[in-house]
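Reading through the C-alpha cells given below for one structure.
Missing here: one protein chain of the complex. Every other protein chain is in place.
Just so it is clear, A and B label the chains in written order, and each chain counts residues from 1 on its own.
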Amino acid sequence: MTAHALPAPAAALYEAIAGLPIISPHGHCDPAWFADDMPFPDPASLLILPDHYLFRMLYSQGVALADLGLGVPPDQRDPRAIFRVFADHWHLFLGTPTRGWLEHTLQRTLGIETELSPDTADAVFDQIDATLKRPEWRPRAAFVTMNIARLATTDAALDPLSAHQGAAQDWPGRILPTFRPDDILNPARPGHADRLRTLSQMTGADCAAYDGFLDAIRARRAAFRALGATATDHDVPDLMTLWLPRPEIETLHARAWAGDLSAQDAAHYYGHMLTEMAQMSAEDGLVMQIHAGSRRSTNHALLDALGPDMGADIPVAMDWTRGLEALLNRVGNDPRFRLLVFTLDESAYARELAPMAGHWPCLRLGPPWWFHDSVNGIRRYFDRVVETAGYFNLAGFNDDTRAFLSIPARHDMWRRGVALHLADQVDRGLLGAADAARLAPWLAHDAAVQAYRLADAA
Amino acid sequence: MTAHALPAPAAALYEAIAGLPIISPHGHCDPAWFADDMPFPDPASLLILPDHYLFRMLYSQGVALADLGLGVPPDQRDPRAIFRVFADHWHLFLGTPTRGWLEHTLQRTLGIETELSPDTADAVFDQIDATLKRPEWRPRAAFVTMNIARLATTDAALDPLSAHQGAAQDWPGRILPTFRPDDILNPARPGHADRLRTLSQMTGADCAAYDGFLDAIRARRAAFRALGATATDHDVPDLMTLWLPRPEIETLHARAWAGDLSAQDAAHYYGHMLTEMAQMSAEDGLVMQIHAGSRRSTNHALLDALGPDMGADIPVAMDWTRGLEALLNRVGNDPRFRLLVFTLDESAYARELAPMAGHWPCLRLGPPWWFHDSVNGIRRYFDRVVETAGYFNLAGFNDDTRAFLSIPARHDMWRRGVALHLADQVDRGLLGAADAARLAPWLAHDAAVQAYRLADAA
Partner (left out) sequence: MTAHALPAPAAALYEAIAGLPIISPHGHCDPAWFADDMPFPDPASLLILPDHYLFRMLYSQGVALADLGLGVPPDQRDPRAIFRVFADHWHLFLGTPTRGWLEHTLQRTLGIETELSPDTADAVFDQIDATLKRPEWRPRAAFVTMNIARLATTDAALDPLSAHQGAAQDWPGRILPTFRPDDILNPARPGHADRLRTLSQMTGADCAAYDGFLDAIRARRAAFRALGATATDHDVPDLMTLWLPRPEIETLHARAWAGDLSAQDAAHYYGHMLTEMAQMSAEDGLVMQIHAGSRRSTNHALLDALGPDMGADIPVAMDWTRGLEALLNRVGNDPRFRLLVFTLDESAYARELAPMAGHWPCLRLGPPWWFHDSVNGIRRYFDRVVETAGYFNLAGFNDDTRAFLSIPARHDMWRRGVALHLADQVDRGLLGAADAARLAPWLAHDAAVQAYRLADAA
C-alpha cells in the first residue's frame, strides 16, 4: 500500500483526513494490555497467532496450523520459526487487505524499513522485536503514538470487567467495554444454562424467573455503562427476531433455565431476547449492534482440535427485511433507540439494508464487515448504500480487530476508500468538490462518534 | 447534478440525446391534472408530500411525518413551514438521486436560480409558488414545456377512467391508462371479494362464475385499450406463478368469491391469475408488466396511523427462475406475448433475469426500479445485464414517478447513465464509438416505444 500513490483527486481528499484522530468503537483488543501496560510479547505472538486473516490463508495453501504455533503450548513455540513460515508465504497475500495492513503496520506504524520477504524474515523479525521492547511501544504509549482517541473492546456479559477497572483507574476515558450478552441469551451456545446460574450469583437476581433474569441483565448493562460502555453487540448466526406473548416467553425461559429447549425453541427464545435487548437499549441508551450471518466453525475437525475462530467461519445469505421485522416494529420508531447492523451478505446492501436505513429512525449501517473490510469492499459498500441511505445513515468506520498494531492501517485503508469513493463521485458528476471535502472528515471521524454516542461518553 | 459536468467522452454521447422527446410509459401521475388542467397547488403539496423518497429520508433522521404535513388535514397544513423543514434537512440527500432530481427540477425545469439551503427556504418557496401560478406551468402546458410525448398512468381495474376520457376529449393521444388489476386478482388484498361484486355490476358479467369473471376482466381490458392503454401492470410481493387444472381454479374462485381462502390458497389463486393475464395479453396485445419483490408497509405503526406508501416498503430476495416458470411455459413462446419485468433484487440481474431475457421471446427487462433508479444503480444494471441479454432485450427507461415535475430530471439521469455506460464500454474496448452513438438514442427513446408498443397506440 504505502509504496503506491492514490490518483490525484483522491489523494487531496485523503491528505486532509489521514491525520485525524482514530475512533475505534468496535473491536476485540484485550483490555488487560492497557490495565497492565506490560510490553507486548514477540512479533509472532503479537502479529501472526491472533490474526485469523493471516493463518487461514496459509492453511488454505497447505501450511499446517501447528507450524504457525496454533495448538502448540506457548512454551514450545518458536516465534522466529513461525515468522519464517509466514514470510515464506508472503506472496499469497498479494491483492489482499491483509498484505496492505501488514505493510502499513511494519513500515508506517513501526518504522521497519526492510521489506518483508522470505530472505528478510529474520531481519524483519529482529527489528520488530527490538521495536516492541522500546518504552514508546508499551500498550498505553503505543495507543497515543498511533493517534487513537477511543478504543472499545468486546466483553462477555459475565466478564467482571476488572481490566477495564484497572485501566480506568489511572488512565481513564480511553478504553471502553462493549456489552456482548449472547452467551447468556442464546441457548444454542454450550454451557448456556450454567451461565444463567453464574449470572444469578453475580447480580443477586433470581434468574430462574424471567423477571429476575431481565433485572440481572439490566444490572450488567449498568455495570458496563458505569465503565464507559456506549454499546452492546450481538453475533447472530441466523437472523430471526420475535416478540412472544409473556406466558410463552416465560415458559421458554423456564425450559432454558432447565437446559431443555429444542433447537427451534432455542431460536425463538433468542429471537425474542434480541427484541428485549432492543427495548433495554431504548431505555438505557446503549447503542445496539447486530453482526449477522456468519456460520461459525464449519471445519469440524479444526473445531475439535483447536477450538473456534480458526478461520473456518463462512458467511451465509441473510434475510434482513423479515429477520428484523419483529424487533423494529416493537422498538424501531422509538427516538431513543439506535441500532447498528453489519452484514456479510453484500447482496443485502442495496436490496434491504440501505432501504431500511433510509426509513427507520433507529437504524444506521455499519461499515463493511470482515471479508468486505477491504479497498474494493469499501467501494462496493458506498456504491450500493449511499444512493438510498444517504451518508448520514452510515455509522462511519470501525476496525473490528484484535490486532492492536494494525488499527492505524485499517483506518488508513478506510480513509483511502472514502477518498477514492468521493473522488469518483465528483468525477462522475454526482457530488460537488466542496461537498466531498465536507463529507470526507465526517466519514473518517465524526460519523463513528455520533453513531456510537461517544460524545456523551464519560 | 446540474453544476457538475460529465467526463468528456460521456458528455458527447449525452449531448446528442439530452433533447430527445420524453416517453414515459409507466408512472403514477394523476390523470385528473390533465383532464381539468387546473393550476398545481403550492410547492409543498406538489413536491414534498407525494414523494416518499423525500419524506422517508427525513423520517429516518428523526423528523416527525406530521411536520411534513402527513396525516394532517389539508386545511391545517402550512406549506411554507413544511418546505422549511425539508430545506433544513437538504444535506441529508447528498449523494442520492433525490437530490439530483430536485436540483434538476428546480434549476433546469422550473428555472429557479436561488440554490436551496436552510437559509433560502422561503425565497425558493416563493419562486416555485410564483412559477406554478404562471399559465405555462398549468399541467397541459407543462407537459409540452417539459418535452413529454407520451405519459402512461397506472389505474385500478375498477377505475371508471373518467379523467382519461376527459383528457382524451380535447387533448387526445398524450395520456394513456395502464390496467392494474391486482385489486381484483389478489385475494390477499383487503376488500377483494367486495370488488368482485363491483366488477359484476360494472361489466354486467356474473363474476361469481369463473368464466364470467374472465369475461369481466376482458371487458375492462377492452375499456382500457379503447382509451389508448398498451400495457398492464402487477405489483407482486412474492413471485409465484401457477397453472391449475380447471376444476381446481373454479373451486378456488368460488371460495375467493365467498371471501374464504387460506393464505396459501390465495397465493395459488393469484399465481394462476397471473398466468391467465399473460394469456389475455397474448390475445389482446397489452404488454404485461410485473414489478416483483417489494414487501409493503413493514412499519406497522405507520401503516395503522397513516396508511400505505409511507416509505416502509422494503425489498426481499426474489426467485425469478422458478417464480415465472409456470407462466412462461404456458405463454412464453407465444410471439404475440410481451412481458416486462422489474426487480428490486439486483442479484437477479445477471443470475436470472438477463439469462431469461436472452432466451424467452416474450421477455424484456425493465430499467432499474425504485431504489436502483440512480446513477450508480443504472451503472450496475448495464454492467450485469447487457453481456447476456444484449441491448435489444431491454425496455428502455420509465420514470415510475408520481412527481410530475421530476419527470425531465429522471429521464435526464437515465440519459446521463446511458452516456456514462456507453463511454465506459468504448473506453474499455468493448464497443466501437459508432455503435455507442447509435445505441444512445435507442436506449434513451426508441427502446421504450418498442417495448410498450407505443408506435401502434392510437
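We take it that a residue touches a chain if its C-beta (ideal position, glycine included) is under 8 Å from a C-beta of that chain, and two chains touch if they have at least 3 such contacts.
Keep in mind it's a predicted model, so treat the numbers as computed, not measured.
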From B:G19, B:P190, B:P245 or B:G429, residue that would touch the chain that is not displayed: B:G429
Residue in contact with the excluded chain [from B:S60, B:S297, B:S374 or B:N393]: B:N393
Chain not shown: contacting residue from A:D155, A:D183 or A:E346: A:E346
Residues in chain B touching the chain absent from view: 317, 319, 321-322, 325, 328-329, 332-333, 335, 347, 350-352, 354-361, 363, 383-384, 386-393, 425-432, 435, 439
Positions on chain A contacted by the hidden chain, ascending: 1, 3-7, 56-57, 59-62, 91-97, 100, 295, 298-302, 311-317, 344-347, 371-372, 374-377, 380, 416, 420
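What we mean here is this: only the chains that are shown with their structure count from here on.
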Chain centre separation in whole Å, for chain B relative to chain A (CA means): 40
